[in-house]
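Removed: one protein chain of the complex. Kept in place: all other protein chains.
So, chain A:
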């Protein structure tokens, strides 16, 4: 029996790949959400804005497997090849796929106040959307891609939106200060306030949140707060399993975490054969590609996993697309389009090589520039 823990993008892809590649034995998927696999990227976009009915996020998952939904894996015995489940039962397996993803990171205070949200699951999205509709002042803590996307949707719904981040520009961790500056300007042009370079020190409110305290002493009024400060790999259930967990589940270049155990998606880190360093990629495309690669490894058809990661984000009428990697000190250069016209593509160079390309409303050129990744710069 092959067991898959995590019933989302990476787990589903692994199951589909196992079947497609000819595995015809028993397959069991254990997933702690009640739903069949669904797609998360639309949650902060079409679902939040109301353009899509929530049901539209369901992923097509007609595949021959048994699904144990609403069940958590709570322990793993690698040599004994057994999972411990939240139902109190054990599940014996021959091979295992770990695809448990990540959870939203929380602030160390205030999570018990009504009106304070995180956004990772469909139920998070529906709960947040319901409150957003009536909100006057929304504060978003964190100016990463998620905080930035939600700021765009919330301001479109008529709320007064402020984004707070201790870093000097939005999405700076993804794409550096130059592009971050353009994202900041995009938000300012749409009336979203950015309080950058200042941290959040507390949340105010009695039962329900009423304000957000900043390190400079300012208190921002808020009826609804979204905490979008990154994520934590879901590996708590693997404590004591003996697996190496320095960055999510540590894998080799074939997605192997231990004999007969592979991992894929947001939870898995591996040493990228081309870049020569350990990375973990929290992107939708990677969940699919790594799910495929991990499944092939289990069937003895594995190859070193060396993808060019792909990521996109939609904010207002801007689609930002990125292929490749963007080390902190990579240097951007505009190579196509025109920044002033709001359509351009940027190559990033690092250590004498092109490592990535970012497009801003320029999808076709950006895709074509992807082929330059890896060339000496």
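To be clear about the criterion, contacts are C-beta pairs under 8 Å (C-beta built on N, C-alpha and C of every residue); 3 or more make two chains touch, one makes a residue touch a chain; residues count from 1.
Going forward, contacts and distances are computed from a predicted model.
According to UniProt, the chain absent from the figure is "Ferredoxin", selected among "Acetolactate synthase small subunit", "ABC-type Mn2+ Zn2+ transport system, permease component", "Ferredoxin" or "Cytochrome b6".
Within the whole complex, the absent chain has one touching residue among A:285, A:299, A:331 or A:377, and that is A:285. Residue-wise, the contact with the chain that is not shown comes from A:321, picked out of A:100, A:155, A:174 or A:321. Touching residues on chain A toward the chain that is not drawn are 13, 16-17, 20, 39, 41, 56, 59-60, 284-285, 288-289, 292, 310, 312, 319, 321, 361, 363-364, 366-367, 370.
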